[in-house]
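Right, I'll just put the structure down here and ask away after.
Here the complex is missing one protein chain, while the rest keep their positions.
The first chain written gets the first letter, and so on, giving A, B and C; residue counts start at 1 in each chain.
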Amino acid sequence: MSQETLQDFAGVWIGKISEVVRAITGSGPIKFMINWSRMYALWPVHITTACCSAEFGAMMGPRLDPERFGLQAVAGGLRQCDLIIVEGTVTKKMAKRLKIVYEQMAKPRYVVAMGDCACSGGLFHDSYSIVNDVHKLFPVDVYIPGCPPRPEALLSAIVKLREKIRREEVFA
Amino acid sequence: MATQSPTREEDLVNKLKARFPDAIKDSKIEGKHRITIHFDKDKLLEIARYMRDELGFDHVKGVAGVDDPTHKKIEVLYFTGSFSRPEIEDLIVVLQAELPRDNPTIASAVSVWESTHFHERETFEMFGVKFEGHPDLRKLLTLDNWEGPPPMLKDIKFPEMGQR
Amino acid sequence: MTTNPDQTKPTAPPIAITAAKEPSTLDVSVGPQHPGSGHLRMLMRVDGDYIVSVDPDIGYVHRGCEKIAEYRTAVSNIPHLERPCIIDAIHLNWGYVLPIEELQGIVVPPRGQYISTIAAEMNRIMSHLYWLAINAGVFSGHTTIFMYAFGDRDLFIELAEMLTGARLTYSFLPPGGPRRDLPAEFQDRLLKLLDYFERRLVEYDRIFFSNPLVIARAKGIGTLKRDEAIKLGMTGPVLRGSGVKYDVRKVEPYGAYADLDFEIPVFEEGDSYARFLVRFEEMKQSIKIIRQALEKMPKGPIARKAPLIIPEGEAIGRVESSRGELTYMVKGDNSDKPSRVKIMNGSFRSLIALPYLIRNVHVADMPIIYGSLDYWPVEADR
Partner (left out) sequence: MVFGAMYEGIKHIFKRTFTLKYPYQKVLLPKGFRGRHILYMEKCTGCGICAWICPERCISFVPPADGKEHPQNPENRFPQYWYARCCFCHFCTDYCPTGALDYSPDYELAEYDRELLVWSPERLSKVPTNIGTYRSVFHGNKGSMGVTYEPVEKQPKT
């Protein structure tokens, strides 16, 4: 077959295959399985933006033990992480690096805005070196107010985020 | 205070005045632990060397800039203290120099007190005070390509400042 | 101090000026996103496995506290002036309040002084446990001590919740004295916790401080001799680890420290392990202080009504925070907002130790030296 017919022959099938895959994963048990596995393997990126990291560390401690939800403190690669917790104030200098970190992460990635400063600039809303609204940098899934929020409150935000993952489309 | 033997603060001030009669403008003893000494900004290095070697003030706790737009001047304060001599270790001697507001420059004290290295970099960035002779005078805290004016000056109001 | 064997390798100049770019050196940026560094970026010039020089690039959490302090009233300044060192909030709050009380001429009643001292010493234990867990534990890969220290820190936090109502950000000392009195069951719960914590310290000593692996990694690394520590203006445990006996609680007693007796742990070696031990001993001293303060707790009012106006003038107040001498300079101009607040805290003063100590050492020694300084970048950037 000539080059062009090969192109559109493949094009038809490839187009078709992706529709078939989307139809399969979009329904019933397969979707539940994929969302269930994403829900139970939320690895947070180890980037501490500001003072809320003290409460994030307290949540990682033995008292609340978030590994029950698969939240393991991964020290290292961005490729394996799929949850970024914006812990506190994002200064303009940190915003550049945070954007780079967000773009390096693998696709199903979620963001929790922890603390007032991540939600709305909180205590330092009128400072000259602060990015007040973090949702302009990247889409935020769950906001948790508090300065800093209790570790249990952060865990309740993680539980809310998992609820959202459980119900979302696989290829959103 | 007509005490018989002058307190250690007074003899400290008298020693400084005797050594630098013209450079020391005036001095104020506030309470038991604080002395403020206004001095002429060109004599900083001699005064610093004298304070470190003879009087024993071997480190600087911080360098503060204070902006005073009404009198058109910026004050630079050196908070000096002493670790090596126990009899004056609770004293904080504040050396205060007035600089013109439009082009504030002063000699850098890093050659005498190494501890002022990062403090001077911060005051340079926040108030625009140029410290000549500083080995590595770069910006420290704000965004890398921040082309804005020194942020701590009083007349510089940022749009978000104090908004509801 | 382990110097690299053959001296032909380029060695860094005395202070903080990064070494010249040699063909054999490589720039490694230990950035804000790194398990071994806090909220700062260390541009390390590395030659093989030896760090030639480090240029700390800080400012990632610079929120301009001193500029914002000129736009808030004296009381409303307390929450945001406390945030730089959230794990040691009482000292940042107390340091800010001392000069204001000096300007306004208020004396906090003795019972308020004792409650502030108890809260401050509890906060010192919590801050040292945070250091033990994160800076000494996770940075050197010892996650068991991270789990132990954070488990016990949560018990102290539960008591701080009972006393002040918040876990870390107490805002507990407005000008005039503490906001609340001791709750009923606080005293015996705290004494029971202190007995339990004293037994735990023996377990910490066995699993971490006298653990030969930790000693091998921390002893003789990052040595800061006595005159170097004085010359660089170090403060707190870094200074007391190098043999200088200087503690603001003894030099210029504030609060109830004048009539409580406790020792100041000082070690002569000046290496990272000495700084580890200084903080370990300070926790024991804090337990002693809290016990005495609970016994000698006077009766009477805990606070005094403070005016809202800061009178004309300039005042300096300092406290001994867990990271060293914390000095505040507050300048008032007869309005309810301070006209200038200058913060000189322990972390910013120990920043110069980073480029000074992390030279000619192995790359693996960097987290140990950085951890032993207990450098909290948020406090240094203000």
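Rule of thumb we're sticking to: a residue touches a chain if its C-beta (ideal position, glycine included) is under 8 Å from a C-beta of that chain, and two chains touch if they have at least 3 such contacts.
Since this is a predicted model, take the numbers as computed values, not measurements.
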Which is it among C:Arg45, C:Arg72 or C:Arg124 that touches the chain not included here?
-> C:Arg72
Out of C:Asp27, C:Glu203, C:Glu268 or C:Glu312, only one touches the absent chain, namely C:Glu203
State which residues belonging to chain C touch the missing partner chain.
-> 72-73, 75-80, 144, 148, 151-152, 155, 158, 161-162, 165-166, 169, 171, 179-180, 183, 192-193, 196, 199-200, 203, 206-208, 210-213
Where does chain A touch the missing chain, residue by residue?
-> 62-65, 68, 116, 119-123, 125, 135, 141-147, 149-150, 152-153, 155-157, 159-160, 164
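Note that in this section only the chains that are shown with their structure count from here on.
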Distance-wise, how many Å sit between the C-alpha centres of chain A and chain B, to the nearest whole number?
-> 47
Centre-to-centre distance between chain C and chain A (centres being mean Cα positions), rounded to whole Å | 33
What is the distance in Å between the mean C-alpha positions of chain B and chain C?
-> 24
In chain B, residues with contacts to at least two other chains = 141-142, 151, 161-162
Which residues does chain C have that touch at least 2 chains other than itself?
-> 59, 62, 64, 67, 71
Over in the complex, which chain B residues touch chain C? Could you list them?
-> 30-31, 33-34, 36, 58-62, 64, 66-67, 77, 79, 83-84, 89-90, 92, 94, 110, 113-119, 122, 126, 135-136, 140-142, 151-152, 154, 161-162
Touch list for chain A against partner chain C, complex | 45-51, 53-55, 57-58, 60-63, 75-76, 78, 88-89, 91, 93-94, 97, 101, 123-124, 126-130, 147-148, 150
Chain C residues within the chain A interface of the complex = 31-35, 38-39, 59-65, 67-68, 71, 79-80, 83-84, 86-87, 130, 133-134, 138, 146-147, 150-151, 153-154, 157, 167-169, 378
